[in-house]
Structures are given as structure tokens and as C-alpha cells.
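The complex is shown incomplete by one protein chain, all other protein chains being positioned as in the whole.
Here the chain labels run A and B in written order, and each chain numbers its own residues starting at 1.
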Amino acid sequence: MNVYGPDALLKNVHEKGLCVGCGACVDLCPYFKNHKGKTAMLFPCDLPRGRCHAHCPKTEVDFDALSLKMWGTPYAGSPLGGYGRAVAAKAGKKMPRGLFQAGGVVSAIMAFSLSTGRVDAAVLTGRKGLGPTAGLATRPDDVFAFATSKYTAAPTIAALNRGIREGFSRMGVVGTPCQITAVSQLRSNPLESADFTDSVCLTVGLFCNWALDTRKLIALLSDRVDVKKILKTDIPPPPADIFQIETEDGRIDIPLQDIRSMIPGGCRICPDMTSEWADISVGNLEGEPGWNTVLIRTEKGEEIVSDAAEKEWLFTREMPRENLVHLNRASAKKKKTAVMEAAARGLLNTQSKDAHAALRMDTDTAEEIIGKEEG
Amino acid sequence: MTVLIDAEAGSSALLMGNEAIARGALEAGVKVAASYPGTPSSEILGNLAGVSKARNLYTEWSVNEKVATEVAAAASYAGLRALVAMKQVGVNVAADFLLHLSLSGTRGGLVLVSCEDPGAFSSTNEGESRPYAKMMEFPLLEIGDFQEAKDITRWAFELSEKIRNVVMIRSVTRLSHSSGNVVLGKLPETDAQARFKYQSTILDPMEGPIVNLPVVVDPFHRRQQEKLKKAAELFEDSPFNSYSGPDQPELLIITSSVCCLYSKEAIQSLNVEDRVGLLKLATTYPLPPRLLTKYLKKANRILIVEEIQPFLEDNIEAFAARTASDIGIKTFYGKNDGTFPVANELNPDMVIEAVSGILDVHIAERPEAYTRRAEEIAAMGAPSRELTFCPGCPHRASFWCIQNVLKLDNRDGFVCGDIGCYGMAAGPTGFMALKTLHAMGSATGLASGFGKLGRFGMDQPVFAVCGDSTFFHAVMPALINAIHNRADITLVILDNSGTAMTGFQAHPGLNVNAAGGKSTAIDIPGVCRAMGAAVGVCDPFDIEATRQTLLDMIEKNGVKVVVLKQICALSPEKKAKKQYEMAVDESLCLGEACGCNRLCTRIFKCPGLIWDTDTKKARVDRVICAGCGVCTSICPAGAIRREEAA
Partner (left out) sequence: MTGQPKLPKDPYNLIITGVGGQGNVLASRMVGDMLARMGLFVTIGETFGASQRGGSVMSHLRVSTQSSLSPQIPKGRAHMVVALEPTEAIRVLNTYGNPEVKVLCNTRPIHSIGVICGEQNYPSLEAMKDWIDELTAQSWFLDTTAAAIKLGNPILGNTVCVGALAATGELPLNRDVFRAVVSEKMSAEKVALNLSAYDMGGSLVRN
């Protein structure tokens, strides 16, 4: 993996409009901070190599390295990434009633992990008004405050960075594909520190097509909505084509075309729809609003899901084949579009000395992804 | 301070130029003195205030130079001798009143001392104030050495009363802040009675109302011209103008101010006393025509040596052109022909070089090899010293917070700067926060303008800063402008409880006055609230609270004022008393590692923190550290420890 410093981060990510505000560089040090969804550098830092650059999921991401670490094999570019089994699931009887997104599986998994001590702190994303917040939950009950989906790019990994400094050693992280990628890079000890220890023991990835820029969304909505009264936000599956905001005073629908311009540039080169580097990946189950799709990828993930199901924190059933096919197709499409976009912008496997690649993968693999028929 | 009044008449004392000016005013029986602090003038009022009780004076640090001039003028109108002192830019502030003052005239002797700063040692410009004398038609005197600083000041009050108008004395940094031997004169009685007489007619200068109206401008203006003529007549025999040198010099030097000393030294160094004549002028406006004619006739080549602009040179050249048929055609050297540079101050070497070039005479300089070697060594051995906030300065903490907030906000916000120590925030010590810097109060004025440009697409947050003294001087009207016009700006008032840069003088925000007595303090946040701004008050040493307050404020529309209140590290109240004992825990210090990269020594740059190149850790320099404790808040590793000092 090529690791550079914060100047390279500014030049290759910020100045190219690729920053998605995932928080991977935030609170590692005094220089990068996030405010209202935007990450900024407060003062100049001249280190030639830094963790900020190493962890960032939008520059010099080495897909082979990620794949070798997780699977022992190079990156093959399959639509959904590697996984053990796919199930449909929802929160089980043991989960208290609450406001969840879809099946509430993510909240259930995290609450279960905390209650069984598998995890000592959960890195979760909250919301204040329309702005996302990064937080740590240490008790199962705390998880519910973070429930429901946030569609704005959130600096979640900042909470992980804080948690590591505070001494938590078995953390669970819930994140979007870019955030999970950052976590995976972090866990590989890219700066080769002698006293590095892995403080993360569970990653739950979310399905994601794109996120929205917080500030732009706030600007659009703040006179249409009292942000203090927002309960949850949702993007129902096509053909709905709307962004839904549920508030205490009722529901507001915004046409998706009004918000597409708020998608950060970094989302457009993201080839990962289902968080391929997580232990467990969770998304909606198309056609069944109260359920989630769950991809159980690793042994760790399998162990937790099975145990949670047995202890009635989760309820799982077979995933309908049709859904899996659709999921494959949608994921392949995102991957293809993203890799093509990256290639077109000179961000794929860049060889130039002055510019860095955002994504690095085997050229044959990249060609295969691009050449795949949408079908 | 005591030497000012305790030494015997006739004795010699080593006095600073400003002290000598103060002594001269005392010897003239001045009763009222007003000023606004401004380097290099501040010691004049500082000294007079110190003896105000002993000498029965009223002394005042006025809110700005215009009001100071008005306060002194009031004393003059009531029959007392009064002095007003300021730096060069203060005259610009006083100018409007000065124009009208000069038109209608004065009663008790009124002297305005302007101390200029050639080379801008402590200014943001090297402006001139002498042209005001010509433009507003009152006499100008320039002091040439330390004895004259006293004697000319004393005489200026007499002159003012003879012609019934204000008299300007011009000094420069190299005289005001330098010291020399002065033989002292007598101090008069201290009694005085004030009464403003106005019962007579408007044309009666001593007992009528003092009113400028359109109908009297013509007679007043003509009267003003007569006063100038009278002054010129008095100047013909003034002992403060002097000539030394041969009767028919090859080169005549005409000079004023500290350049008299430079010219004298140049002539001595080059051993050309028999070839060069030195006409030292103190009465530089209006120029005494007969005196000038006499000396201009003596030589064909004339070198004019003066500080900053060619004021004297232009006037002399114009005079020479007018009288050419009488005095002959002359060759002039000076600023107009490039002999001297037009910018920056002069020094004896430049005058030596000029005379050297004109007369083709040279002096032995130090060996070339020495010069080269000294330069080489200096490049290695004398790292330059950039100006910085003192250790413990609240401005460092304030600008740390402001820069943090602007970067977090991430919309290219900027800060308009103003005059004071915090003006240094345009440089690295204040994290390059200031993006404009002009005159007193300009920050808020500019911000008021920037804050209305949202309609043209400008979405950058606009900040202005000012000090507590600056707030009273000029910011208040600009702030009202912003509030009334609903500009979207944030004004940060850096209240360090004094006029710090100039020596910590009092101002209306404090409850002490110039003479150290009790006074009424005006509450800055109260004033801003009354004006209609949203107001917050924080201690800048509390980094978190200050940062959060600023972040919250910039979310609002309209005018926000945040007062950051923490006393100056050099204030007499605080001086040398540490609140904390600071130390770096080396086991925690991350140094150059990722996660810190020397934030404290590379970015925060307080002089109390040293980067130890051997241990590769930060270290507190106990001698320099002021114990403010702020660095504890900024260290990302919690390695800087603080303990309450005993």
C-alpha cells in the first residue's frame, strides 16, 4: 500500500472533491477535524507519511491488499465480495420495541454484541438535526439512540479514533462501505508501528449507493423542515424516486432529482455497494419493508449471527433468490460505473509521480469489471 | 520620572526626547495635556501624567486624537496653555478639527506635538504630518536635538500666544526615543484660572464665541494668513535656526529634525568643515524668506536632508524658483533627484555617501574582507527574529480559536485586522489570521462592507477584530453602521484591559485614568448590547468554550460581538506572576510522530516552548514561560502538565 502524508491527502482527495467526510482522518491528531459534515485541515502538517493518508478510503486504496488480508486471495471484483451465506433477517423478540430502519438488524447485532461483552464499545452514527454525529455506545440501551439510517456522509470513524485513544480494545464498528474500507486499512497497521494492537473486533457494513453532503442538504431543507423534529429519513426502493423525511409533524417527500447534486464526488468512484470488507453486511430487503438483507462474510460474523438468532435477538430466514439476483445486479452496476468513472478521471492505477491513484487493483480485474454486461 | 521636576534649574540631565518635550511644556507652564497612545509619542503624556499632581495639571488619555485635540483646545479657549501629543497618524484623525481650529484661532498657547515614525519601527506606514501645517495654515517647528526638544517646546507656547494659533512641533522616533544631555530651565508657578469668554462679537478672537460660519470664513482665512506672516517674521531671528560653516561653502546642506545630527556627523567624518555649510532649520513652515534668501545666495549646490517626504525640499525649491532672479539658479540634491531614497529612514551613512558623491571626497571604510566575512558569519550565526506575541499573551489563544473556527467552518472565512499588538496576527504568530490591516477601526468598517456582499454571492464568513482601546477610538461608529445596515459579521473584541502595544496606558474601558486616579469604566459588552448586537463574552484561555461560542455565533445572521477578555501578559497587574507551573511529560510527548508533529513548537509557537533537537521532545523554558496554561489545552497527547503556581 502506498502511504503518503497530509499534503498528499489535501492534494489528491480534498482538492479533487473526493472527500466523503467519513471521519477516518479525524481526531487522529489535531490537524483534521469534521464540522457539520465537512472535514477540514486546521493547520498545516508536513509529515511525509501519516495515518490520515493511510486510512483514507479515497486515496491509494489497494484492493489486493484488502482482499489478501481478509480472504488470502487477490481481489477478484465479484459484485458482492466474498461471503459465507446470505439471509433475510429482522430484530428478534429480545430486542425492545423501538424506532428502527427496516428490520432493525444492525441495532440488534450491536446491542447483542454489547450485552454479551463481545464488544466493549460500539462506534455508531447519530444525528443532530440534519447533521450526522459520530458516537460510542458502551451499553446495549445506548444503541437505540443511534438507530435509523442517516443518508448524509458522516464522520463516524472519528469516534473509532477517539475510542482507540480512550483505551477500548474490542470495538464494534457500524459503517458505510467507505468507512469499513478505512477501518480495514487502519487495522492493517499501515505505518508499521511497533506497538500497534487491533482495537476492533467486529465490523458491520451497510449497503450504500451514495450519501449526501450534509451542508447542502441542510441548506435545501432548513426552511422546509424543523430539523429538531426529524424522526427518520428513508430512500424507498425504485420506482419511488423520493427522499423521505419523517417528522413529528408528518412526512415530507423530496424528489431524488433535487438532491442528486448533493452526492459527494467521492461516492461516484466507490465500487463497493455492500461493504465487502465487513464481517457482516446489512441492507434493505427489497419488497419487504420490515426486513433486512444480511450477508454473513467471516467466521466472526457467522458466530455472532448464529448466536444472536439462537438467543432470539435476531430472527433469520432464507433469503429469496430473486432478491439475491437483484442485489448482484445492482452491485455489479455500481462497481462498473465507479471503476469506469475512476478510470476516466485518471484515478485508477495512476502511474504519474505528481498524482496518486484513488483505487489500485489488478488491471485485468478492472477490465473485467468494466466489461461486465449489465444483466 | 522624578528627574522631570526634581532636578535643579541649570543642571544637566540625560533625557529622552519625549521627556525633554514634556519638560519643555512644564517650563512653559502647560496646564492641560491630552493624548492618545501612539509610538513614538506616548511618553510625552505618560511623563506629564506622572507629575500631574505635583504640578497641578490635568492630563488625559483621550479616546482618540481628534477628541484629544478638542480637549486641549478647550483649555486654550479657557485661557490655559495646553498640549496635545500623537503619532503621525493621529494627526490624520484630528485633521477635521484641526482645520477648523486653525481657522478660528486659539487663546492660551496650544501646541500639537506630532511624533513620526520614519522606517515604520512601530507603525503600519511612514506617513507624514508636516504637510498639515501648510495645508491648514499654521506654523511648524521641527526639533533637531534633545536640548531643542525642551527649548523649542517651551518657546512654541509663546509663539502660539503671539499669533493666536496652534503650533505644530514635529519629532521623529530617533529623537523621541533617543536620549541626550539637556540643561534644564526653571519651572514656573502652578496656579491657573480657567474661564471661557464668549460675550463679545464673533470677530473678537479673545472674548467672542469661537464659531466658524460661512460668513466669517473670508475674514478668518485672511486673518489666518496674517498670523502666518507674523510667524515667518518671528522665525527670521529664531535662535533655533543656525548656520555653521564657511562663508562661501561649496555645498550648502539645509536640514531639519534628527537629520541635523546626521549631517553634522557626516561633515565631521568627511573632514569637510571648511567646504560644507550646514543650515539647520527648526522653523520649517512658513520658511523665513530673508533668512532663506541669505543662505541660498551663499552656494550653488544645495543638499536638502530631511526625513520621509521632500516637504522642505519642495518648499525650498519653489521658493528658489520664485526668487531665482535674485538668488541665481541652483542645483538641488535630495529626494527629488534620487540622492536620498524616498522610502524608509535616513542615517548618518546615507548623508556621508551623499556628500561624498557630490564633493567627490571619501573616508576610509572598514576593510572589504572584514565586511564580507562578517556577512558570511551573520548568515550562519544570526538567525532572524520574527515578531511574536509574548508568552502568555491572550491574543495567541484568541487567534488559535478564531483560526480553528474558520477552518472548521471551511468556507474561506477571513479576519479583518486592526491596530494593536494583535495586528501581528497577520503573521505566523497569529496563524496568518488577518487578511486586511489598515488604520484604527478599519477592520469593522471593512467588515461592515464585506458583510453586505452576500447578495453578490459572497458566502465567506466575515470576522473583524479590535482591541479594547481601539473599540473606543474608532470602532463604535463602524459597529453601529454594521448593525443598522444588518451586515452579517462577527466582531471579536480582544479585551486585554489596556492599550498594550504602546505601553499599557489607560482607556475608557478601565476605571483608572492617566494620572492613576479613579475613573468611570465603560462596559464594552453593555455598549454592544445597547447597540443591538448579539453579544458573548469568553475567556480566550478557555479554548473549548471560546471555540464553541464562536462556532455558535457564526451560525447566526446579523452582527455578533464576542468579547474575549483576558489581561495582557505584560500588564503591571499580572507581570511576572505565573498562574501555573508548566512542564512537558516526555514520556507522553509525541514529538514529530503522526498524531502530533510538534503542534506546540511548530504551529502554536509560544516562545515558552522549545523543541529540543537532542531529545526530540518539547520542553518548557521556565525563564520565558509566563504560566498561562493554554498549551495544556492544545497538546493532543496531554503531555503538557500544569500545576497551580504557589
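Please note the rule applied: contacts are C-beta pairs under 8 Å (C-beta built on N, C-alpha and C of every residue); 3 or more make two chains touch, one makes a residue touch a chain.
Predicted model only: the values in this text are computed from it and were never measured.
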item: Missing chain: touched chains present in the view; value: B
item: Option touching the unshown chain, where B:Glu27, B:Glu116, B:Asp145 or B:Asp409 are the choices; value: B:Asp145
item: Among B:Met135, B:Ala378, B:Leu588 or B:Ala645, the residue in touch with the chain that has been omitted; value: B:Ala378
item: Per the touch definition above, residue among B:Ile304, B:Cys421 or B:Cys589 touching the missing chain; value: B:Cys421
item: Contact with the hidden chain (one of B:Arg55, B:Arg81 or B:His177); value: B:His177
item: Contact partner of the left-out chain, one of B:Lys162, B:Lys230 or B:Lys605; value: B:Lys605
item: Sites on chain B contacted by the missing partner chain, in the whole complex; value: 2-3, 12-14, 39-40, 121-122, 145-147, 173-175, 177-181, 258, 261-262, 264-265, 269, 347-349, 352, 365-367, 370-371, 373-375, 377-378, 380-390, 421, 424, 428-429, 501-502, 598, 601-603, 605, 607, 609-611, 621, 623-624
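To be clear about the criterion, only the chains that are shown with their structure count from here on.
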item: In the complex with chain A, residue positions of chain B that touch it; value: 403-404, 407-410, 431, 551, 592, 594-597, 599, 603, 634, 636
item: In the complex with chain B, residue positions of chain A that touch it; value: 28-31, 33, 35, 38, 40-47, 49-52, 191
